[in-house]
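The complex appears here minus one protein chain, its other protein chains still in place.
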Amino acid sequence: MTGMDAFTYRPARDELAYTFGGRMPVAHVRGGDVFTVVTEDCFVGLVRGPADLPSEVCRMPYLNPVSGPFFVEDAEPGDTLAVHLAAITPARDWGVSSTFPHFGALTSTSHTATLQPPLEERVWVYGIDRQAGTVRFQATRSDHSVDLPLDPMIGTIGVAPGGFEARSTLVPDTHGGNLDTPHLRAGTTLYLGVNVHGAMLALGDGHARQGEGEACGVGVEIATTTTLAIDVIKGVTTPWPRLETDRDILTIGCARPLEDAYRIAQHDLVGWASALTDLEILDAYQLVSQAGRAPIGNVCDANYTVLAAIDKARLPAPGAAYGGAHERLRRLTSGLR
Amino acid sequence: MTGMDAFTYRPARDELAYTFGGRMPVAHVRGGDVFTVVTEDCFVGLVRGPADLPSEVCRMPYLNPVSGPFFVEDAEPGDTLAVHLAAITPARDWGVSSTFPHFGALTSTSHTATLQPPLEERVWVYGIDRQAGTVRFQATRSDHSVDLPLDPMIGTIGVAPGGFEARSTLVPDTHGGNLDTPHLRAGTTLYLGVNVHGAMLALGDGHARQGEGEACGVGVEIATTTTLAIDVIKGVTTPWPRLETDRDILTIGCARPLEDAYRIAQHDLVGWASALTDLEILDAYQLVSQAGRAPIGNVCDANYTVLAAIDKARLPAPGAAYGGAHERLRRLTSGLR
Amino acid sequence: MTGMDAFTYRPARDELAYTFGGRMPVAHVRGGDVFTVVTEDCFVGLVRGPADLPSEVCRMPYLNPVSGPFFVEDAEPGDTLAVHLAAITPARDWGVSSTFPHFGALTSTSHTATLQPPLEERVWVYGIDRQAGTVRFQATRSDHSVDLPLDPMIGTIGVAPGGFEARSTLVPDTHGGNLDTPHLRAGTTLYLGVNVHGAMLALGDGHARQGEGEACGVGVEIATTTTLAIDVIKGVTTPWPRLETDRDILTIGCARPLEDAYRIAQHDLVGWASALTDLEILDAYQLVSQAGRAPIGNVCDANYTVLAAIDKARLPAPGAAYGGAHERLRRLTSGLR
Partner (left out) sequence: MTGMDAFTYRPARDELAYTFGGRMPVAHVRGGDVFTVVTEDCFVGLVRGPADLPSEVCRMPYLNPVSGPFFVEDAEPGDTLAVHLAAITPARDWGVSSTFPHFGALTSTSHTATLQPPLEERVWVYGIDRQAGTVRFQATRSDHSVDLPLDPMIGTIGVAPGGFEARSTLVPDTHGGNLDTPHLRAGTTLYLGVNVHGAMLALGDGHARQGEGEACGVGVEIATTTTLAIDVIKGVTTPWPRLETDRDILTIGCARPLEDAYRIAQHDLVGWASALTDLEILDAYQLVSQAGRAPIGNVCDANYTVLAAIDKARLPAPGAAYGGAHERLRRLTSGLR
């Protein structure tokens, strides 16, 4: 492992991908590599002001592009890919959000189908001040404005699914994808089970920030320059996406209804906590029940996401997760922070 | 308003209530009163060790007792009752949790019915150290133990429902009830719509702490001594329970599936934020979407609870909620902290 | 048992009940009694034409009245009450349906909360021709009309819930209530677990017919004259409502989300089929999986209802359910058909 920033991948418009799976790799990487990826925003950069209504300027399925996929040498089905988010920098000094017809949590949708007309489609443009670390909300129907903390994250990151599938980048599932959780910020390591030879990692859909649940269906969407470090943990499977930070271990459930996303995440955290500590399974269930958290990711996408989290300090004598991959990748990229 | 601690209500075993509604008041209080209520734990104090399996020592419907109801003078349907939790003190130096047959998030239940046998029923006893501010988890199948922060809360608090109903104290709904959120800690003001003459406030089901979602179905259950201050906001309706702290305003949705609880809470927060700031409704939706939080309360009770929260500092020029009731009740009880 | 029609109960307007539980009985009956109950429609008879918008002419909680409760002699907790619907006759030559703001399956609701305005509130009046056995749909925005089969049913029937509860008549649950299934037609026997001394049976909310799911939230609402025969099955519990017809046994699940209602009903039918036939439980699960039906009742009420049904001829060598109560009550009322 060298930790040097091996390369920067900046996709041309027609290189952007709209599925996980079913694509040829754009580059090859290997465990220990640190590299930088430029990502476009979920609207492919086409929504730049109030007049750019997404349903008019964007065209299905050309939404939520990802950069990649990257072929990871030596990653095979049955392994786990560790992806450390070392830095996520907004590529422009603005971000954009919107309502979108029949999409979002507080509207009827294609699936929660009603006979009501959609909410008005509207665009909000946010100013981003990287120095101040703020994102400015400006109301559209009054002069109100307020600064919110800048908290850049990657909304969509994943590997190719198994079973010969190719899934829209709008979908979160076991392979990752459109997870839409603010916990995918710099400093976090993501663990994904590898389903195909080379894993085929891709990412995009940066947010300058988002609320829990992403109620209107759209974060503060940004293009990013994102630096990653990766590792392959051989012979270790990971059924659902997991995260690790300096403080916490976290699991992610992707499902509808939302309680199944909660169940998946809690179930995986109980199992993980039990494996790390040798706690018997009901003891681990009990501890997670009292000490665990359950941050909601999205309640708008094709699958909802709920995380389960526990502070590593609340686990009695835990071993290092995935052989210490988080700590190792963090050190490898420490010069980048 | 005087703020003096008017009285302490300590119910005899046979005075405990198992419904909201359908009960005669145990005492009369009025706006500005500060008073103290002793609450029994959800197992009516009958589960004290590993041999006391809840399904054996407790008998339906004698679970989750509340103390009260208190008749609030001048509270009428169409008003809002403000209840400030000034202090919540564990009444004993231990708390208890358990699994319970076919109850909880990671088991099939009476409603998520499967043909599988239930998980093993087991009891965990926690030591509480009020000085240190800790709750000690002790594993049952190994020597592992760990201290968790003591964070006392009231699990069940509400008023009589409307429509001539009487609801089990196991149920959370528009009238409050078994909300099971850690945000009901000391320092929080709860707003409840009044449905019947006198409101009929009651509370119980203290937890020394709980995780988000209360995965196993049971918190660290404790008896408490809880001091409240109340106020009546005349002519203001509150359709779903709301909370206010020094930092945040919060709303609570109670429903199944879990996404409906999320929708209710977000919808109510958008409306509340709009009313406090004069933001147009889609502007408020947008702001809450980017700045809001969505803490999960319970994913085990008859209705699940999800909260929506926003830092008041993220609202542009907000007015005081409910005429400043939180600040007023907080001052009234400042000597008790 | 005599089978003679013991009496007719015709409630005055102010005798109508709006809860199950929390009410004094209007009359006493006993096993073997046949009696007739006049029921008002869900709008208390106040919606009679297009100008009578329900949200204007009705006032919460005075919706969905039931006639009763009837105290059933010798019915104790732990018993089952069998209620045979011998005849259901529309009391008028018209019925009425409507949309209702934020209520129904194809609209956002109080719980599936969105920021959209409600659908237009509108009333449909149906002509009922008892001779021809038809209900005439007449479009409101064109001249289209069509005759549908008259298929009278009782939407709401139940006993007092346990646990000191009183539940709105709008709610279906273990005690019965607003089940809203077309299977509650004449010829059906309903089995309900008894929760309180005297059972406290009540009924109302007749429909001239309804579609599966009651999509708009309102059937073809009618007042009825309904003749019942009842029996008490001592010492036999019934956790969820069950039905029996000459052909089928059916179970009813009441829950949200809808899959839990399905699970409850299938689970109860598997157990019932196993008990009637001595089939081992997984064998019964297999048989119900291939031979069972799952008619949807409502997808609009506080709990959704799904039934599970199997033709008795598909059960190998079944015993008589509830000691032959259906057959006995059917014979008792054979002169009434």
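The letters A, B and C name the chains in turn, as written, and every chain counts its residues from 1.
We take it that a residue touches a chain if its C-beta (ideal position, glycine included) is under 8 Å from a C-beta of that chain, and two chains touch if they have at least 3 such contacts.
All of these numbers come straight from a predicted model, not from anything done at the bench.
> I'd like the shown chains that the missing chain touches, ordered by label.
A, B, C
> Please pick, from C:Leu16, C:Ala87 or C:Ala105, the residue that touches the omitted chain in the full complex.
C:Ala105
> Who touches the missing chain here, C:Met60, C:Ala132, C:Val146 or C:Ala320?
Only one of C:Met60, C:Ala132, C:Val146 or C:Ala320 touches the chain omitted from view, namely C:Val146.
> In the whole complex, not just what's shown, which of C:Arg23, C:Arg167 or C:Arg263 touches the removed chain?
C:Arg263
> Among A:Leu115, A:Ala132 or A:Ala320, choose the residue that contacts the chain missing from this document, as touch is defined above.
Answering carefully, the residue with contact to the hidden chain is A:Leu115.
> By the contact definition given up top, give the residues of chain C that touch the hidden chain.
Touching the missing chain: residues 97, 99, 105-106, 119-120, 122, 124, 126, 135, 137, 139-142, 144-146, 148, 209-220, 256-259, 262-263, 266-267, 270, 277-280, 282-283, 285-296, 299, 304, 306, 314-317.
> Using the document's contact rule, name the residues of chain A that touch the chain not shown here.
Counting over the whole complex, chain A touches the hidden chain at residues 18-19, 21-22, 60-61, 110-115, 162-168, 253, 255-257, 260, 263-264, 266-268, 270, 281-282, 285.
> On chain B, what residues meet the omitted chain?
Interface with the chain not displayed, on the chain B side: 106-108, 112-119, 257.
Following the convention adopted for this analysis, only the chains that are shown with their structure count from here on.
> Going by the touch rule set out above, what shape does the chain contact graph take here: line, ring, star, complete or other?
Topology of the interface graph: complete, with all chain pairs in contact.
> Going by average Cα coordinates, which chain is farthest removed from chain A?
That would be chain C.
> As a quick test, compute the distance in whole Å between the mean CA positions of chain A and chain C.
Here the centre of chain C sits 48 Å away from the centre of chain A.
> Would you mind pulling out the distance in Å between where the CA atoms of chain B average out and where those of chain C do?
35
> With centres defined as the mean C-alpha position, give me the chain A-chain B separation in Å.
33
> Quick check on chain C: which residues sit in contact with 2+ other chains?
In chain C, residues 112-115, 257 touch at least two other chains, as defined above.
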